[in-house]
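One structure, as C-alpha cells, below. Some questions next.
All protein chains of the complex are present and in place, except for one that has been dropped.
Now for chain A:
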Amino acid sequence: MSALATPTRSRRTPSRADAAVFKAELALFRREPGSLFWIMVFPTGLFVVLGTIPVFREVGEAIPGMRLIDVYVPIAILTSLLMASVQAMPPVITGYREQGILRRMSTTPVRPATVLGAQMALHGIAALVSAALTITVGALAFDVPLPKQGFGYVLALALSVCAALSLGALLSALSRTSKAANAVGAVAFFPMMFSAGLWMPVQTMPDMLGRIMEVLPFGAASQALSAAGAGDWPSLAHLGALALWTVLLTGAAARWFRWE
C-alpha cells in the first residue's frame, strides 16, 4: 500500500480554489435526484404519512403528555441525517478515490481534502435543510410545537450532524469501492435507524434496550433532540456521547483513510 504524499500545508487560506471546489460539488450534488429524494423529501414524506394516522395524533399512555407525531419529528430529522451521511456520502467519496479523482487533484495546488470537506459540508447542509422542512411541516400541519429550548436544540442538532458525518467519513475510509460503500451503508442504516427510534421510539423501548440505545450516536441524538424539543436542556450524558462518538469516529476515519 502506497501512501500518497499529501503533506499538511501550513500556509492555507480558504480561497478561490476552495470556493470553486464547493461550487462544482454543489452542481454535481444537484444532479443526483436519488440522493436528493432520500435526504430532502423522503424523511418529511414519511413523517406526513405517519401524521395522517389518527392514533399518531393522540396523546397515548406510552409517552406521558406527548403524541407519537411529536416524538417523530427528531426521528424524521435523524432519518435525513442518516440518509445524507451514511447512505449518500460514502459511495461518492469512495468513488472519487476509486476513479482517481482525488489522485488527479493531488497533482494540483489544491489538496484532495478540500473535496472531502466540500462533500461533508454539502451533505450536512442538505440534512439541515431537510430538518428545517420537517420542523416547519410538523408545526404547520400537525401543530407540533417548535423546539422550546432553542439553543439546546441547535447544539444537539449540530453535534448530531458532526457524529453522523464522522460515521460517514469512517465508512468512506473503510470501503475500498463505492459498491462496498453502498453495501456497508445499507447494513449500517438499519441498526442506526433502530437506535434513533424509527420503528419504536427510544422512550417506549424496554428499559435495558433503551439504555443501550442512548449510548449509541443516533439514540443519544434522538434523546437530546426530544429533550430540547420539550423545553428541557439536553442531558450532558447524551451530548457527551455525541461528542465522544464524533471524536472517536473522526480519529478512526483519519487513521484509515487512503487517498488512493
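Brief remarks on what is shown
Assume contacts are C-beta pairs under 8 Å (C-beta built on N, C-alpha and C of every residue); 3 or more make two chains touch, one makes a residue touch a chain; residues count from 1.
Just so it is clear, contacts and distances are computed from a predicted model.
Within the choices "Helicase conserved C-terminal domain-containing protein", "Protein translocase subunit SecD", "ABC transporter ATP-binding protein" or "Cytochrome c oxidase subunit 1", the name that UniProt assigns to the complex's undisplayed chain is "ABC transporter ATP-binding protein". The residue touching the chain not shown here, chosen from A:Ile101, A:Leu128, A:Ala180 or A:Ala230, is A:Ile101. Only one of A:Val48, A:Val110 or A:Leu155 touches the absent chain when the whole complex is considered: A:Val110. Touching the omitted chain from chain A are residues 2-7, 9, 11, 16-17, 19-21, 23-24, 27-28, 31-32, 96, 99-101, 103-104, 106-110.
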